[in-house]
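Before any comments, here is the structure.
Take a look at subunit A:
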Amino acid sequence: MSHTRQAEAHGAWRAPVLFLVLALLFLAEGTFRNALFSGSWNTALGILNMGLISAIMALGVNMQWGYAGLFNAGVVGFLALGGLAPVLVSTPPVQGAWAAGGPRVILALAVGLGTLVLAAQVWKRVPGRPRVLALIAVLVLGFVLYRFLFDPAVAAIEANNSASAGNIGGLGWPVLLSWPVGALMAAAAAWGVGKVALGLRSDYLAIATLGIGEIIVAVMRNEEWLSRGVKNMSGIPRPVPYEVDLQADPGFVARAAEWGLSPGLASGIWVKLLYAGLFTAVLLALILLAELALKSPWGRMMRAIRDNETAAGAMGKNVTRRHLQIFVIGSAVIGLAGAMMVTLDGLLSPNSFNPLRYTFLIWVMVIVGGSGNNWGAVLGAILIWFLWIKAEVWGPELMRLITLPLPEGAFRSHMLGSAPHMRFIALGLVLLLVLRFAPRGLVPEK
Partner candidate 1 sequence: MTEPYLSATDMHGGYGKADILNGCTLTVDKGQIAVIVGPNGAGKSTAMKAVFGMLNLREGRVTLGGEDITALTPQERVRKGMGFVPQTHNIFPTMTVEENLEMGAFIREDDFRDTMAQVYELFPAVADKRKQNAGELSGGQRQQVAVGRALMTKPSLLMLDEPTAGVSPIVMDELFDRIIEVARTGISILMVEQNARQALEIADIGYVLVQGANRYTDSGQALLADPEVRRTFLGG
Partner candidate 2 sequence: MDILNALVAILNFVVIPAASYGAQLALGALGVTLIYGILRFSNFAHGDTMAFGTALVILVTWGLQAIGIDLGPVPTALLALPIGIALCSVFVLGTDRTVYRFYRRKRSDPIILVMASVGVMFIMNGLTRLVIGVDEIRFDDGARFLVSVQQFRAWTGLSEGLSLRVSQAITLAVTALACWALFRFLSRSRAGKAMRAYSDNEDLALLSGIDPERVVRLTWIIATALAVTAGTLYGLDKSFKAFNYFQILLPIFAAAIVGGLGNPLGAVAGGFIVAFSEVAVTYPWKKIANYLGFQPEGLLQLLSTEYKFAVSFVILIVVLLFRPTGLFRGKSV
């Protein structure tokens, strides 16, 4: 491409300077109270924490897009799947749920999975005419058996204390353990989709992932036995202390007083700082691993494939298999981020999984940051997240300024009321402008 000059001109200072600007933005958010900033450290840290999680999502997307050129349009699904892990792993068990139908549900799911495996084997092994018939027979029988096992078990679980539970419940294990589990769950789903859609035209993966994303979210919305569906799952355990406990701890209150902070404020900030530390540690570990992988022969081959798929294929590299690897790994990272996000929120709310917010916004982060560059993805993620949140405040402010000359009336109030929607337009514009005029992003790939 012809954009190398642009990268050289700005050189090595680019990334540190941009990160500094980002830090200043957060500093301003925490200290100044005016029309633009809230002046609250609680708010600033809240934005930062979600920004860090977005950065991990962006890392996952960047692996798929930046390293391999794969378009995953179902980020929201892998994220949601990862978010299921804290519920299943770390929430306390539900009294009577397992007895009501636990083993039977597991058996049903095993039958369902077994049916698919068997169907695949039948398709591979059985020759000639009977093939299709055998396939259909396996699928129909498997489906009937699955429903026979599944339906009553689910009804029983959902009937169990349906007002406050009605779900299968968790294992009660530490929540941190659920993070890798979330990654694994997302990876498994990615393997299935990738197996089918990779190796075909590049847009097919986009369409197939768009589909799997919607389906995963639909499952989480409707399968109440799993995670209470749209009734939401709250009270997910934390890896850090609760604010109320800190406020009740005389030692903490005393130390807060030393800093001149009220216990309420101090506890909020302390908890967020702990989260920020935890997330940063995960993020740095991931970046380290990703950078090491990129510099390994495996990573070099990955990039060789991306830059010239035909040539790499001609050289006998199994392009589809490499793509599957990177797709699964990237999705695992997204799943990890999902588990972390649900842990941070302490809440799993399937209705909030909106593709615009969780798929395409992440994409904008990666493109703006600089696809192919991990630090770029992180920068883009935190920056875009900051702007996305602040646009909620800045949009109406801006609209008020714009509409100042207009007379009071229906049109002006309509314009003011619709200011929040401007976010979408702004985001689309940012994506298009970056794609066109700085396709290598803020921090280009080296």
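Inclusion criterion for the candidates: all candidates are chains of the complex that A comes from, given by their letters.
The criterion applied here is as follows: a residue touches a chain if its C-beta (ideal position, glycine included) is under 8 Å from a C-beta of that chain, and two chains touch if they have at least 3 such contacts; residues count from 1.
Just so you know, these numbers come straight off a predicted model, no measurement behind them.
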In-complex contact partner of subunit A, selected from candidates 1 or 2: 2
Residues of subunit A that touch candidate 2 when the two form their complex: 69, 71, 73, 143, 151, 196-197, 200-204, 206-208, 210-212, 214-215, 218-219, 221-222, 355-356, 360, 363, 367, 418, 421-429, 431-432, 435-436
